[in-house]
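Have a look at the structure below before the remarks.
Complex shown without one protein chain; remaining protein chains in place.
And now, chain A:
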Amino acid sequence: MTDIEIDINGNIVTAKAGEMLIVVTDRENISVPRFCYHKKLSVVSSCRICLVDVEGAIKPQPACSTPVVQGMKVQTQNVKTKNSQKSVMEFLLINHPLDCPICDQGGECELQDLAVEYGSDVSSFSEGKRIVTDSDIGVLIQTDMTRCIHCTRCVRFGVEIAGIMEMGGTGRGENLKIEPFLEQGIQSELSGNMIDICPVGALTSKPFKYELRSWQMNSISSIARHDLVGSNLFVQSYKGKVKRVVSADNDLVNEIWISDRDRFSYESLTHENRLLKPQIKVQGRWNQVSWEVALDYAIKGLNSHILKHQKADQLGGLVSNTATMEEFYLFKKILTEIGCDNIDYRLNVKNLDNTILLDSNIKLDALEKIDYALIIGTNIRLEQPMINHRLRKATKKGADIDVLNVMVFDFNYSLHTENIIAPNKIAFILAGVLKSIMINDGQELPDYLIAIDVDEIAKNIAYKMLNSDSSVIILGEHIINNVDASTIANLVAKIAKSANSRTLNLSITGNTIAANLVGCVPQNSGMNVNTMLASDMRGFILLDIYPQYNFHHLGAAIKAFEKDDTFVISLNSFKDDIVVGYSDVILPIASIYETSGTHLNINNDMQSYTAAVKAPNEVKPAWKVLKVMADLLELPGFNYEDSTQVLAEISYQSHVIHNHDIKDNLTSYHNGISVIWQNSPYSIDAVLRHSETLQETKIGQMNNAYMNQTSAKTLKVSVGDKYLGVLVIITDTVADDCVFINANQTTNIYGQV
């Protein structure tokens, strides 16, 4: 597009030919009012409030749908513009109720602001206003459709961003109503964004309803910590309590959207199950004590159980992937300083010799520019909503997406092919793809590929990979405990290398990348998590761990912690019976938004944030607790005053990624039924599990074991039975020899499989 010059209010500005006028005025910070226009949505120019005076045109033109041309002269402030905007305002206010005092949008409402600027004090409309009946669209969004001005932003959001047309306009003229088509409520995992984009108070946040006015809250920018994206957001607090979370703009990370779990997880901070005081167990009885006593008890326990006997190698340090980068670092530093090499964060991996070691080498914004993607083993829409959104944008530009999954999941875009493959066969398909690509390139085949059959699926995928300019292979969480996990990861890496493709490893989540970067893994010859659980340990330090949800070997973990002579120090944010059962000291630590720290996302952006609110009661940020513990242990080098000093010390020390050899026995399938145990998307960490409203949503209620007829027969279960404590659903959409379990927070026998 060529650069042209146009005249806005007498100033010459440069623009690209064909751009819409409102894009130019926005760039030049010239205010033009808008309701229906949104920079991330399509243009419909239905509200007409952006009318501006364009020289030569008899009538004022809508800035959102008027392309700029060379020499255009525009007035955004003259009488003609103001008069037309004022008239539009009067029409919009005909049916808009004057209930600003009870409207939650009051104070941050685009219509209210413009009404103050343009609205006349007296309306010439004296007839009755129309009233629209509300529909209940779920527990997250409150509707008040009488306030709706039919900008259709929510409808376009559904169609263009969320990918499901849930809201729509029915009727016309005076009778036009925006309402959901189906009476099942909004199902989207991004639905909360409708609250942000609604220019009036028709869609507002239900958990926040009637609590506060927008001007009462402190707004602090922060980072979402439930996935690998690290969406930018604003945390709004009042009197030291987080009251609302809204999205912030960052085109490289989350654009302007955030997922529902990032938006509504704040509710858990005021949950009644918060741990508020340090506790110690003396002679089998729990006492609430002060920090001094609790820390003193913890240090004495460490000394008498471990350090006095020079048995630092019988101490284990386990950390969940929800901690901040600084916490990972301090945790590791303390343990290495006292001579303990047993550190691990990979709690949910069944067999650590068979892990996924795969680098991600694609940025989030590059994801929407790909022309082909192969998705392996993930229900990506629910598990990684923001990444799925980028892929959706790519498909809209024509990208083809192939899927290798163990069952049919909902995608909000059409797929090129959706292949339902038994878990034990995925590696063979990928081997076929690799073989096909290598043959095509005329490369010499390695031994393990020679006997591989290349079937239709593999051929198709290989064809697409070879004919794509920019492709990506996405490896998801369902592969973590696959019998061929490491083989699959290696094959993916090899395919990516031979087909000049890129990889995205979604098998990890939370702040795992940071844990990996600071090296929260066994040091030197230290034990990994599973070895620790199997050996006779004298003590554990556990950071934010709830074994029933975190561990694959849940039973072994609880048994290892429960041993009489094992001294367990737990740092947790929430009360938990199982934690109480095995711990000797429980130290209450700050949860999200209450601590400063750093999140490392898939782009490798180090996103630091400050605490938005102070932790309640006697709760302290974990990095401070760890620092004081180090001081009490008289370890050198812990003179930190704030978490930024910790961050400054962290240098890149990722553990060496050693490639496992691809097994030669790729000719025979592993027999038996594989169980893929997946915490449901709103149960992946303690914060989400305690967010009551999220748990009430459809996604939060997901708690089923899916299997097909044959597997059900083999396992001798039928519909209505429970398998591993989860309700069985028999459906043909699941691959053979596979049970796929989505378990929510009510089921906690994680990994007893």
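By definition in this document, a residue touches a chain if its C-beta (ideal position, glycine included) is under 8 Å from a C-beta of that chain, and two chains touch if they have at least 3 such contacts; residues count from 1.
What we mean here is this: contacts and distances are computed from a predicted model.
Note on the omitted subunit: UniProt lists it as "NADH-quinone oxidoreductase subunit I", one of the names in "NADH-quinone oxidoreductase subunit I", "NitT/TauT family transport system ATP-binding protein", "ABC transporter permease" or "histidine kinase". Per the touch definition above, the residue from A:S42, A:Q216, A:N273 or A:S718 contacting the chain not shown is A:Q216.
By the touch rule set out above, chain A reaches the unshown chain at residues 100-102, 106, 209-213, 215-216.
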